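Excluded from the complex is one protein chain; the other protein chains are retained at their positions.
== chain A ==
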Amino acid sequence: MTIIEFRDVYFRYNEEQNWVLRNISFSVNAGDSIAIIGHNGSGKSTVAKLINGLLVPQAGDILIDGERVTEQNIWEVRQKAGMVFQNPENQFVGTTVRDDIAFGLENRGIPREEMIKRIERSLNEVGMQDFALHEAHYLSGGQKQRVAIASVMAIQPEVLILDEATSMLDPVGRNEIIKTIQHLKDERNITFLTITHDLSEVTLADRTLVLKEGKLVTDTTPRELFAQVNDWESLGLTEPFTTKIANELEKYGYKFSSHPLNHEELMNELWTYNLKK
(Lines give C-alpha, C1' and ligand atoms only; values in the text may rest on other atoms or scores of the structure.)
Protein backbone atom coordinates (compact mmCIF):
# COMPACT_ATOMS: atom_id res chain seq x y z
CA MET A 1 0.00 0.00 0.00
CA THR A 2 1.33 3.40 -0.96
CA ILE A 3 1.42 5.90 1.90
CA ILE A 4 3.31 8.80 0.29
CA GLU A 5 3.29 9.70 -3.37
CA PHE A 6 4.91 12.64 -5.21
CA ARG A 7 3.73 13.20 -8.80
CA ASP A 8 5.82 15.60 -10.91
CA VAL A 9 6.27 18.04 -8.05
CA TYR A 10 7.82 21.47 -8.64
CA PHE A 11 8.51 23.95 -5.89
CA ARG A 12 10.16 27.36 -5.49
CA TYR A 13 9.99 29.93 -2.74
CA ASN A 14 9.15 32.81 -5.09
CA GLU A 15 8.98 33.58 -8.77
CA GLU A 16 12.33 35.35 -8.96
CA GLN A 17 14.16 32.30 -7.64
CA ASN A 18 15.20 29.06 -9.25
CA TRP A 19 13.22 25.89 -8.67
CA VAL A 20 14.16 24.25 -5.37
CA LEU A 21 12.56 21.00 -6.54
CA ARG A 22 12.12 20.01 -10.16
CA ASN A 23 9.91 17.23 -11.40
CA ILE A 24 10.07 15.05 -8.30
CA SER A 25 8.19 11.75 -8.45
CA PHE A 26 8.45 8.85 -6.05
CA SER A 27 6.26 6.70 -3.86
CA VAL A 28 6.75 5.10 -0.48
CA ASN A 29 5.07 1.92 0.74
CA ALA A 30 3.55 1.87 4.21
CA GLY A 31 5.98 0.45 6.76
CA ASP A 32 9.10 1.25 4.74
CA SER A 33 11.99 3.17 6.08
CA ILE A 34 13.44 5.72 3.71
CA ALA A 35 16.56 7.89 3.99
CA ILE A 36 16.81 11.11 1.98
CA ILE A 37 20.30 12.47 1.38
CA GLY A 38 21.77 15.34 -0.61
CA HIS A 39 24.02 18.38 -0.35
CA ASN A 40 23.08 21.61 1.48
CA GLY A 41 20.40 23.26 -0.62
CA SER A 42 19.54 20.09 -2.57
CA GLY A 43 15.89 20.32 -1.50
CA LYS A 44 15.74 17.51 1.09
CA SER A 45 14.03 19.52 3.80
CA THR A 46 11.67 21.01 1.24
CA VAL A 47 10.44 17.49 0.43
CA ALA A 48 9.71 16.92 4.11
CA LYS A 49 7.86 20.22 4.48
CA LEU A 50 5.76 19.47 1.40
CA ILE A 51 4.67 16.13 2.83
CA ASN A 52 2.90 17.64 5.79
CA GLY A 53 1.72 20.79 4.09
CA LEU A 54 4.13 23.30 5.61
CA LEU A 55 4.84 24.21 2.00
CA VAL A 56 2.61 23.92 -1.06
CA PRO A 57 3.96 22.96 -4.50
CA GLN A 58 3.48 25.23 -7.56
CA ALA A 59 2.93 22.20 -9.77
CA GLY A 60 2.33 18.51 -9.30
CA ASP A 61 0.50 16.53 -6.63
CA ILE A 62 1.38 15.10 -3.26
CA LEU A 63 -0.76 12.26 -1.99
CA ILE A 64 -0.74 11.02 1.58
CA ASP A 65 -2.56 7.75 2.14
CA GLY A 66 -4.19 8.13 -1.27
CA GLU A 67 -5.48 11.65 -0.64
CA ARG A 68 -4.18 14.76 -2.34
CA VAL A 69 -2.77 17.29 0.17
CA THR A 70 -4.84 20.48 0.00
CA GLU A 71 -5.48 23.41 2.33
CA GLN A 72 -8.77 21.76 3.34
CA ASN A 73 -7.34 18.49 4.59
CA ILE A 74 -4.09 19.83 6.01
CA TRP A 75 -5.00 18.89 9.61
CA GLU A 76 -5.80 15.32 8.64
CA VAL A 77 -2.50 15.15 6.80
CA ARG A 78 -0.57 16.40 9.82
CA GLN A 79 -2.31 13.79 11.92
CA LYS A 80 -0.93 11.18 9.54
CA ALA A 81 2.56 12.58 9.05
CA GLY A 82 4.39 13.89 12.12
CA MET A 83 7.69 15.69 11.96
CA VAL A 84 10.72 16.11 14.24
CA PHE A 85 13.05 19.00 13.39
CA GLN A 86 16.75 19.64 13.72
CA ASN A 87 17.11 21.87 16.73
CA PRO A 88 16.19 20.29 20.08
CA GLU A 89 15.92 23.77 21.62
CA ASN A 90 13.11 24.89 19.31
CA GLN A 91 10.57 22.14 19.84
CA PHE A 92 9.61 22.30 23.48
CA VAL A 93 6.33 24.06 24.24
CA GLY A 94 5.34 22.68 27.66
CA THR A 95 7.04 23.39 30.98
CA THR A 96 7.45 19.69 31.75
CA VAL A 97 7.96 16.65 29.55
CA ARG A 98 4.41 15.48 30.27
CA ASP A 99 2.87 18.88 29.44
CA ASP A 100 4.86 19.02 26.25
CA ILE A 101 3.38 15.77 24.97
CA ALA A 102 -0.09 16.74 26.22
CA PHE A 103 0.03 19.96 24.16
CA GLY A 104 -0.43 18.21 20.82
CA LEU A 105 -3.11 15.92 22.24
CA GLU A 106 -5.07 18.80 23.76
CA ASN A 107 -5.04 20.60 20.43
CA ARG A 108 -6.71 17.58 18.93
CA GLY A 109 -9.30 17.34 21.68
CA ILE A 110 -8.23 13.91 22.92
CA PRO A 111 -10.12 12.97 26.15
CA ARG A 112 -8.11 13.08 29.38
CA GLU A 113 -8.10 9.31 30.08
CA GLU A 114 -6.89 8.61 26.58
CA MET A 115 -4.26 11.36 26.89
CA ILE A 116 -2.81 9.82 30.04
CA LYS A 117 -2.54 6.44 28.33
CA ARG A 118 -0.92 7.83 25.22
CA ILE A 119 1.59 9.94 27.15
CA GLU A 120 2.64 6.91 29.16
CA ARG A 121 2.94 4.71 26.11
CA SER A 122 4.93 7.16 24.01
CA LEU A 123 7.29 8.02 26.88
CA ASN A 124 7.94 4.32 27.36
CA GLU A 125 8.65 3.89 23.69
CA VAL A 126 11.39 6.52 23.73
CA GLY A 127 12.74 5.42 27.11
CA MET A 128 11.84 8.68 28.87
CA GLN A 129 9.22 7.29 31.31
CA ASP A 130 11.26 8.45 34.33
CA PHE A 131 11.30 12.06 33.11
CA ALA A 132 7.56 12.83 32.87
CA LEU A 133 7.74 15.67 35.39
CA HIS A 134 11.17 16.99 34.40
CA GLU A 135 11.58 20.46 32.99
CA ALA A 136 12.98 20.89 29.50
CA HIS A 137 16.11 22.79 30.44
CA TYR A 138 17.38 19.92 32.60
CA LEU A 139 17.40 17.54 29.65
CA SER A 140 20.29 16.79 27.30
CA GLY A 141 19.90 17.38 23.55
CA GLY A 142 19.31 13.68 22.93
CA GLN A 143 16.65 13.54 25.65
CA LYS A 144 14.89 16.60 24.22
CA GLN A 145 14.79 15.00 20.79
CA ARG A 146 13.38 11.80 22.32
CA VAL A 147 10.61 13.88 23.91
CA ALA A 148 9.98 15.51 20.53
CA ILE A 149 9.63 12.02 19.02
CA ALA A 150 7.30 10.98 21.87
CA SER A 151 5.13 14.06 21.26
CA VAL A 152 4.73 13.07 17.64
CA MET A 153 4.17 9.38 18.41
CA ALA A 154 1.39 10.27 20.87
CA ILE A 155 -0.58 11.63 17.91
CA GLN A 156 -0.32 8.12 16.42
CA PRO A 157 0.83 9.16 12.96
CA GLU A 158 1.36 6.75 10.10
CA VAL A 159 4.53 8.48 8.96
CA LEU A 160 7.34 9.85 11.13
CA ILE A 161 9.60 12.37 9.40
CA LEU A 162 12.97 13.16 10.98
CA ASP A 163 14.49 16.27 9.42
CA GLU A 164 18.18 16.07 10.41
CA ALA A 165 16.98 15.25 13.90
CA THR A 166 20.43 14.05 15.02
CA SER A 167 22.64 16.66 13.38
CA MET A 168 22.90 18.98 16.39
CA LEU A 169 23.49 16.19 18.91
CA ASP A 170 26.72 14.82 20.33
CA PRO A 171 27.68 11.20 19.48
CA VAL A 172 25.95 9.81 22.56
CA GLY A 173 22.76 11.77 21.86
CA ARG A 174 22.84 10.60 18.24
CA ASN A 175 23.12 6.98 19.32
CA GLU A 176 20.16 7.44 21.70
CA ILE A 177 18.01 8.61 18.80
CA ILE A 178 19.15 5.83 16.46
CA LYS A 179 18.31 3.23 19.13
CA THR A 180 14.93 4.85 19.75
CA ILE A 181 14.10 4.73 16.05
CA GLN A 182 15.18 1.09 15.78
CA HIS A 183 12.96 0.28 18.76
CA LEU A 184 9.98 2.13 17.24
CA LYS A 185 10.44 0.25 13.98
CA ASP A 186 10.05 -3.01 15.87
CA GLU A 187 7.12 -1.81 17.99
CA ARG A 188 4.90 0.04 15.55
CA ASN A 189 4.08 -0.51 11.94
CA ILE A 190 4.96 2.98 10.87
CA THR A 191 6.70 4.56 7.88
CA PHE A 192 9.99 6.37 8.54
CA LEU A 193 11.44 9.15 6.49
CA THR A 194 14.88 10.26 7.67
CA ILE A 195 16.62 13.27 6.19
CA THR A 196 20.28 13.00 7.07
CA HIS A 197 23.92 13.57 6.23
CA ASP A 198 25.00 10.65 8.36
CA LEU A 199 25.80 7.63 6.23
CA SER A 200 25.59 5.24 9.18
CA GLU A 201 21.93 6.29 9.51
CA VAL A 202 21.46 5.68 5.80
CA THR A 203 22.62 2.07 6.16
CA LEU A 204 19.68 1.43 8.53
CA ALA A 205 17.07 2.39 5.92
CA ASP A 206 15.40 0.08 3.39
CA ARG A 207 15.75 2.60 0.60
CA THR A 208 17.62 5.82 -0.13
CA LEU A 209 16.48 8.78 -2.19
CA VAL A 210 19.30 11.02 -3.37
CA LEU A 211 18.58 14.64 -4.25
CA LYS A 212 20.97 16.80 -6.17
CA GLU A 213 20.27 20.40 -7.14
CA GLY A 214 16.55 19.87 -6.70
CA LYS A 215 16.31 16.69 -8.73
CA LEU A 216 15.84 13.12 -7.62
CA VAL A 217 18.93 11.42 -9.03
CA THR A 218 18.94 8.02 -7.33
CA ASP A 219 16.34 5.79 -5.69
CA THR A 220 17.87 2.53 -4.49
CA THR A 221 18.90 0.39 -1.50
CA PRO A 222 21.74 1.63 0.72
CA ARG A 223 23.94 -1.28 -0.37
CA GLU A 224 23.43 -0.49 -4.06
CA LEU A 225 24.04 3.17 -3.36
CA PHE A 226 27.36 2.52 -1.61
CA ALA A 227 28.43 0.32 -4.51
CA GLN A 228 27.33 2.80 -7.20
CA VAL A 229 28.43 6.21 -5.99
CA ASN A 230 31.95 7.23 -6.87
CA ASP A 231 31.44 10.96 -6.53
CA TRP A 232 30.28 11.44 -2.94
CA GLU A 233 31.41 15.06 -2.96
CA SER A 234 28.82 16.14 -5.51
CA LEU A 235 26.21 14.84 -3.04
CA GLY A 236 27.69 16.95 -0.26
CA LEU A 237 29.06 13.84 1.38
CA THR A 238 32.45 12.29 1.94
CA GLU A 239 33.31 8.70 1.08
CA PRO A 240 32.23 6.35 3.89
CA PHE A 241 35.19 4.97 5.85
CA THR A 242 34.24 1.33 5.24
CA THR A 243 34.03 1.92 1.49
CA LYS A 244 37.34 3.75 1.50
CA ILE A 245 39.25 1.01 3.28
CA ALA A 246 37.54 -1.73 1.24
CA ASN A 247 38.58 0.07 -1.97
CA GLU A 248 42.16 0.36 -0.69
CA LEU A 249 42.28 -3.33 0.18
CA GLU A 250 40.97 -4.25 -3.26
CA LYS A 251 44.16 -2.73 -4.65
CA TYR A 252 46.04 -5.54 -2.91
CA GLY A 253 43.87 -8.23 -4.44
CA TYR A 254 41.18 -8.60 -1.79
CA LYS A 255 37.70 -9.10 -3.18
CA PHE A 256 34.49 -8.35 -1.34
CA SER A 257 31.48 -10.35 -2.50
CA SER A 258 28.84 -7.91 -1.25
CA HIS A 259 29.65 -4.27 -0.73
CA PRO A 260 30.42 -4.01 3.03
CA LEU A 261 28.30 -1.37 4.78
CA ASN A 262 29.95 -1.37 8.20
CA HIS A 263 33.06 -2.49 10.09
CA GLU A 264 31.62 -5.89 11.04
CA GLU A 265 30.72 -6.81 7.46
CA LEU A 266 34.15 -5.78 6.24
CA MET A 267 35.97 -7.77 8.93
CA ASN A 268 33.81 -10.83 8.39
CA GLU A 269 34.69 -10.78 4.73
CA LEU A 270 38.39 -10.30 5.44
CA TRP A 271 38.25 -13.17 7.92
CA THR A 272 36.58 -15.55 5.46
CA TYR A 273 38.90 -14.45 2.69
CA ASN A 274 41.85 -15.18 4.89
CA LEU A 275 40.63 -18.69 5.67
CA LYS A 276 39.89 -19.60 2.05
CA LYS A 277 43.25 -18.93 0.51
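Here is the rule we use: a contact is a pair of C-beta atoms (placed from the backbone, for glycine too) under 8 Å apart; a residue touches a chain by one contact, two chains touch by 3 or more; residues count from 1.
One rule holds for everything that comes next: contacts and distances are computed from a predicted model.
**Q** Missing chain, UniProt name, options "Sarcosine oxidase subunit alpha", "YeeE/YedE family protein", "Energy-coupling factor transporter ATP-binding protein EcfA2" or "Lipoprotein": which is it?
**A** Protein name of the absent chain (UniProt record): "Energy-coupling factor transporter ATP-binding protein EcfA2".
**Q** Would you mind spotting which of A:68, A:183 or A:263 touches the chain that isn't drawn?
**A** Final answer for the missing-chain contact: A:263.
**Q** For chain A, which residues touch the unseen chain?
**A** 39-41, 141, 168, 170-172, 197, 232-233, 235-238, 241, 244-245, 248-249, 251-252, 254, 263-264, 267, 270-271, 274, 277
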